[in-house]
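Let's turn to chain A:
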Amino acid sequence: MSNILDSKIPEGNLNEKWTKYKSSVHLVNPANKRSLEIIVVGSGLAGSAAAASLAEMGYKVKCFCFQDSPRRAHSIAAQGGINAAKNYQNDGDSTYRLFYDTIKGGDYRAREGNVHRLAEVSSSIIDQCVAQGVPFAREYGGLLSNRSFGGTQVQRTFYAAGQTGQQLLLGAYSALERQIGMGQVKMYSRHEMLDVVTIDGKARGIIARDLVTGKLERHFGHAVLLCSGGYGNVFYLSTNAMGSNVTAAWKAHKRGAYMANPCYTQIHPTCIPRSGDHQSKLTLMSESLRNDGRIWVPAKKEDAEALRKGTLRPTQIKEEDRDYYLERRYPAFGNLVPRDVASRAAKERCDAGYGVNSTGEAVYLDFFFNMTEKYGRTEATKKGIENPSAAQLKEFGAGVIKEKYGNLFDMYKQITGVDPYEEPMQIYPAVHYTMGGLWVDYNLMTTVPGLYALGEANFSDHGANRLGASALMQGLADGYFVIPYTIGDYLADEIRTKAISTDHPAFAATEKDVEDRIQKLLNVKGTKSVDHFHKRLGKIMWNECGMARNIEGLKSAIADIKQLKVEFWSDVRVTGEANEFNQELEKAGRVADFIELGELMCTDALERNESCGGHFREEYQTDEGEALRDDVNFAFVSAWENLADGWKLHKEELKFENIKIAARSYK
Partner candidate 1 sequence: MKINLKVWRQKNNKAKGELKDYKVDHVSPDMSFLEMFDVLNEDLITKGDDPITFDHDCREGICGSCSMHINGRPHGPLAGVTTCQLHMRSFSDGDTIVVEPWRAGAFPVNKDLSVDRSAFDRIIASGGFISVNTGNAQDANNLPIGKEQADEAFMSAACIGCGACVAACKNASAMLFVSAKVSQLALLPQGQPEAKMRVMAMVNQMDAEGFGSCTNTGACSAECPKGIDLSNIARMNREFFSANLLGK
Partner candidate 2 sequence: MNWISTFLKSSIGKKLLMGLTGLFLCTFLIVHLTGNLQLLKHDGGLAFNTYAVFMTTNPLIKFVSYGLYAIILFHAFWGLYLVAQNRKARPVQYAAYDGKANSKWSSRWMGVLGTIILAFLVLHMWNFWAQYKFGTVPYTQYERNLATGEVSFSPFTGEIKGKMEKFVDNQSGLEITIVKDLYIVVADGFKAGWLVLIYIISMAALSFHLVHGFSSAFQTLGVNNKKYNALIQNIGVGVFGIIIPILFAIMPVYFLFLN
């Protein structure tokens, strides 16, 4: 075991680690904070929260985002909610239970210490957000409302209709803007980080490109925080925003930061299916819909065929001819099994020939039963109607459904042209989140001193599968409540470091590297667009490193990606010039990095001879088709070091001292 992978988890009892750490971590006094500069890359939940909180503490912060405003970071698109162990519903929730659910949900591939800390600070996040004016859903009594999400048996998810991510991000954004207004944060919108500058082995700044003028800029920082999100767009089609990319994290990786568990990808079960080759991205339908939607396919193959041809409507299929396969396979959790389980089950049914749309890649998410029997009947009772008609039940129930999910239903209709109040939704899994990311220790520091990774950009809390409503929790936990403490541990030793001039040779050399690469991209002057290569990469990744992987597929994928890389650098056409607003050039740089990442993901997936969470190796499954973990040989974090001629694997052993490691069952 290489000792560079020291996770620095504090000693002591699990539930005292963080408290003790906070009381003993090095502090930086207020006067010194004023002369310490911190660079934050990314302005999503983690980035905005970190930039705002650190600025409030007195640090000088520079924040960068490639979007035209920090408010547009992709955290904004999260729909369903945010978990917190408040136990407001009196249903037995606790910090331990949230911790336990997260570890189990992550298929026992996350660090106990980090996850417990996450569960501990979860409550404070809700308090902080409410204080900022985040309009969470409330009950008539004025108290906060909760709903349940996959992988849990309590109601601990706080939400703001189907726009929770938006409201949380706008809260963090407002805190960030407040600091910008006060001059504590200098904001660089429409700037993309293109490299990390290291001096004497420590991260000391970044090279960023002003996306409007094309000018390269050098920025110094005593520490650099990467809050740049996940890399789901390596699959081309995903629920990520078009701009979401791995470039910041990948450049850090190239400068010495290890990439951990890159093959752990979350395929979200409830997305709107693909409609054709022109598709540029996939749209998620919130997991919260599984609270009231029942997932099914026809029990008879001939019905499925008729549905695919369009000669049969789903509403014509009788109750006994429907296969509610999640309820059948997992009676305890039913439609609320974790995402990886639900996704694989959908794939299994579709592969077996029961898919319901023209591509054969869709299952139904049906609200009819809950709309009429659950909500319709309750509403009828409230109105004092004893024997409501079917039409009345539907009318009353639709009202309740509209209240809960109105915007999602509208969005579905907008995209597909089908009214989900009348017909069940069609859904299919799509790439949604990447649990893997830069390896970080308990302080959220990567293997490069002074370089941190927060939120989806790091690997730390979700193991091999993330539970619903936990990404928002982790992003904000990292930004608001973890980094403000842990960064002191490093910066306390940096108070004597004066700001380094950006004329330093390391800045010049790194800038030269960036410039050379830009010129190289522009000078290929090939025949195919950047998107052409991106789509091809996506197809390889989806087919061979998607919901199910196997040894042959992964090997061929690695060979294909290597070939694709050669083709890219000899045949890509990047139009325009370096010194102007050039979206093709931006894309080209990102896709070049995705290609390299794709190879590493396949390498990681090939190396991990087990099935866990989002990583399902076909060779390793039970007779019933469930994932088969190998805790003897694979209870470790794979951390990949970038070398000139490939990658070197380092292993961080995972110790489970407070939780009994067991087969994950939702039956």
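Picked so that all candidates are chains of the complex that A comes from, given by their letters.
The criterion applied here is as follows: a residue touches a chain if its C-beta (ideal position, glycine included) is under 8 Å from a C-beta of that chain, and two chains touch if they have at least 3 such contacts; residues count from 1.
Model, not experiment: these values are computed from the prediction.
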item	value
Candidate from 1 or 2 that touches chain A, complex-wide	1
Candidate 1 contact footprint on chain A (complex, rising order)	49, 52-53, 56, 67-72, 74, 76-77, 86, 88, 124, 126-144, 160-161, 163, 165-167, 170, 173-175, 177-178, 180-181, 187, 189, 212, 239, 241-243, 275-276, 278-281, 283-284, 410-411, 414-415, 417, 480-481, 484, 527, 529, 531-532, 573, 575-576, 580-581, 583-584
